[in-house]
Structure formats: C-alpha cells, structure tokens
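Here the complex is missing one protein chain, while the rest keep their positions.
The letters A and B name the chains in turn, as written, and every chain counts its residues from 1.
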Amino acid sequence: MKLEGKKAIWNDYQKEIADDNYYYVRSCVRQNFFPGSETAFLKIMREELNKDVYEHPCHTSCSGIGYHSDIVPVETTMTIVARQFAIMTEAGYENLMPSCITSFGLYTEILDTWHHFPEVEEKIRRQLKKATGREFEKPKNLAHASDVIYKFRKEIAAKAKYKLINKNTGEPLKVVDHIGCHYAKMFPSKGVGGAEYPYVLAGMIEEWGGRIIDYPERRHCCGFGFRQYLVQANRGFSIACSKEKFESMMPYKPDMIITNCPGCPMFLDRWQYVIKEMEGKRYGQNGEGIPVFTYEEVAGLVLGYDPWDLGLQMHQTDCEPVLDKIGIEYSPEDKYNLEVVPSLSGRHKLINV
Amino acid sequence: MNKFGFIITAGRQIDYESNNRGLAEYIFENEPSFRLCIECGGCSATCTTANFTGFSLRELNILIKRGENDQVRRNLKKCMLCGKCTLVCPRGVNTRNIIVLAKKAFLKSDEYAI
Partner (left out) sequence: MTKHVVVIGGGVAGLEVAGQLSKAGIEVSLIEKEANTGGHLNKWYRLFPDRRYGSEVKEYLDRMTHKRGIKLLINTTIERFKRSNSLFSITTNDGKELSADAVIVATGFDLFKSARKEEYGYGIYDNVITSADLEEMFRKEHITLTNGTVPETIGIIHCVGSRDEKVGNFYCSKLCCVTAVKQAIEIREYLPLSKVFCFYMDMRMGGAHYEELYREAQEKWGVSFIRGKVSEASETIENKLLIKVEDTLAGRPLKMKLDMLVLMAGMEMSDGGKQIAGIGGLKTGENRFFASTDKHIGSNRSNIEGVFYAGTCTAPMNITETISHARAAVLEVIDYLKDGKG
C-alpha cells in the first residue's frame, strides 16, 4: 500500500470546520449506551481547549431516527430541524455541532435540499412559524463533533498523558477506524478525507500514536440503519453486516476499534457478544473480543481520564486488555462500585444507597 | 442457534476461490466449444422447458463456470434434450452436449456434487 496515494486523496477532501462558539446538539441514544462520551467531550472542549460550547435545554431529537425508519415524514423532520436552527439562532450561535452522525447527515441533507429547492425552505419557514412562532437562520458552519476533535487533535496530543502504544512491545496499537455511513457516504465532499478513505478518525489515531489498519471491508456498513433492525426478525441482516467486518479485520489482529457514530459502536460492541453466544466465535486475540470505543472515549483515555468515569464499564466487550496495553492506571475493584457515582465533574456519593 | 429471535443471515456471494470448478474443467475438456459461450440467452429463449419451469440453460452455463454445482445438478433433469438450443446458438456452442456431459460427470463422481 502506498500511503502517498491516500494522502493525495485526503488533501482533496478538506472541509471548513469552525474553531470556536459551537452550538452542541446531543444524540438520542448515545447517552444510554456510552454515557461518558458526551460528558468527556464537553469537558475536553471546555476545560482542556477553552472553547465555548453552548447547549440549550429546549433542543430535541432531530428525529433522524424516525425519518430513517420511515415513521416520520420528511417535512415533519425538516420542521423539527428548523426548530433546532431557530433555538440556535435565538441563542446567538452560527456553528452547529451535532454529536450524532445521523444528525450530521440529516442536517447536511436538509441544508442541501433547501439549497436546491428554495421553495421547500420557504414552506418549512412558514410551517415553523405557524406551529411555534419561531424563526431561524441557517447555520453558517456545520461540523460533526468528531471533525472538531480532528481539528484539535494536535492540541490534545500535546496535553496527552498516554499514547496509543503497546507499552510492552513499544509498537503502536493497531486500530481499526469505522466511520458512520451518514458521515461520508451521503455527501463525500462534506467529510474529511472523502468517502473512500475517510481521514477524520485516522488523523486522530495517527496523531495520538496508533497505527490505522486498512482491511478489505473497511467501507462496509455495520448494519445499524434503523429500519432493518427495528423488527426483531430482521436483525439477522444487521448482525451479518457486522460479522462481515469482523471476519475481514480478524487476520490483521487489531487491538481496538474506534468509531464516530453513536449506533456503530453499540452494534460493533454488542454484536460480538451475540456472535459468541450464537456461533461461539471471538475475533480478538487470546479468545477475547476487540474492544470498541467512541472517539471521545479515546480522547479521554489519552488525556488520562479515569476509564470508569468515561463509562467504559458499560461496554459489553471488555476494554481492560487495551487499557493494560497502553498502561493506563485504573482500579479494577471500582468498576462496578455503586457507592460512588462516577462522573467527570467529580465523584458524588449516591443518596440512599 | 436461535437464542435472540433471529439467525445470522448467510451471505449469498459467489465465493470464486472456494468453489469446486472440477465440473467446469471436465466440460471444457470434453466440449471445447463451451468456451465460446457469451451467455447471450438465445438458448434459454428457444428452450421448451424454460417456458414452463425455472430452467435456463444460460444460467446453468454460468453456474457451471462459477462452480455452483449443487444448483446445476438439481436442474439438469429438467432438460428434454430436444436440441433447439444448439440450433440457435450464434457462437456455435454444442449446448446439448453440455447437458449430457454434466449428467455424465455427476454420475461418474460425487466429487462434483455437493
């Protein structure tokens, strides 16, 4: 493989990412499955990088999950998104930063639709005004939270306590990067690195000391996609997609997987357990699974945050092998300690425990 | 096992490397004109059986070439050996002989069967 060829393509797909004053919109499902991720992100942005990240309590789900499940009609979704923009405008912000990849894809798609069909935009403005009395300005900059971390990866590397290197062998960790489909595949020009060889996560890993694995099914969807797995019997298709990826990456012996979508790590993490139950197969070394992380968790780990504060105990596939390889200090006995609620803003004692 | 209410869907790709192409090689050897087939479908168009069953000689030829022998064996008995396909073929393939050789191959050896 010739890296210069890839680098040439990465140069072709650069995008504008705002450098401060972000309006943050959260993900519906991420906070359940990976509770530490968004908190870690906000801590990194506000305390480590001194950025202004604003969240408004009135913001809702973008309804992308309903739209992609064929439950919410597109005009309703557009009006909901218009409301998100209205709240952002009211708060005085122009740089939209969604936490979820599907949200990012949805916002990009809607802005693109309105660009080509201004009459639709007009209609949505009228609908929003009628329904809520709100008016909005379109965001000047739309960047996914992983784009922002990518932009500041060098600053994070400068403050990093750990590197993604195996402390026993001195070799960089082998990392598989998995990009959400809605990030690059829908509008390749809106993704860092394009659709074929996305660079947003690869850039982070390289800067933090790891080594990216390029394997044949790199581009394959993990199978999330909403519509196919809502019905229980259809989940066979979803799990088959993840399995295809695992089979393809196994010969490369990866140490960990990094993702930027909320759904992908949930699938890649949980499906490893399901495949082990159904077929008895494991994809990691020494009969283990391959730990799956969100990029916020990886950023938090290299900065030295406590793994249990980051919420890693909620992962189905144990993360300890990677923590040990990197040499991160953590206390195994505190993993499920319910007496203390882990939190990045300080430890709180639970009341009535 | 179905522990969770679904099974892992099996892939349907033709895995070129893993398939056994012994049947194809046997037919290529004994009927060199088989190499000329461009899968135009003229044979299937005129076929008496194709009218009423799912049999398609064009499809069978591809399956033989790719080594999907199981499907070939199941469909062979549908051919009536009328020979209309041979009359139509623009490339001059002896199409009837392909069926005959395939039947012979399956009788001779279970190796080509699954």
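We adopt the following convention: contacts are C-beta pairs under 8 Å (C-beta built on N, C-alpha and C of every residue); 3 or more make two chains touch, one makes a residue touch a chain.
In this text the structure is predicted, and so the values were computed from the model without any measurement.
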| item | value |
| --- | --- |
| For the chain not depicted, the shown chains it touches | A, B |
| Residue, one of A:Gly5, A:Pro73 or A:Gly304, that touches the chain absent here | A:Gly5 |
| Absent chain, residues of chain A that touch it | 1-2, 4-6, 8-9, 194, 196-197, 214-219, 251-252 |
| Touching residues (missing chain, whole complex) on chain B | 12-17, 28, 32-33, 35-36, 38-39, 58-59, 62-63, 65-66, 68, 91 |
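In the analysis below, only the chains that are shown with their structure count from here on.
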| item | value |
| --- | --- |
| Inter-centroid spacing, chain B versus chain A (mean Cα positions, whole Å) | 47 |
| Complex interface listing, chain B residues touching chain A | 1, 3-11 |
| Touching residues on chain A, where the partner in the complex is chain B | 232-237, 239-240, 243-244, 274-275, 277-279 |
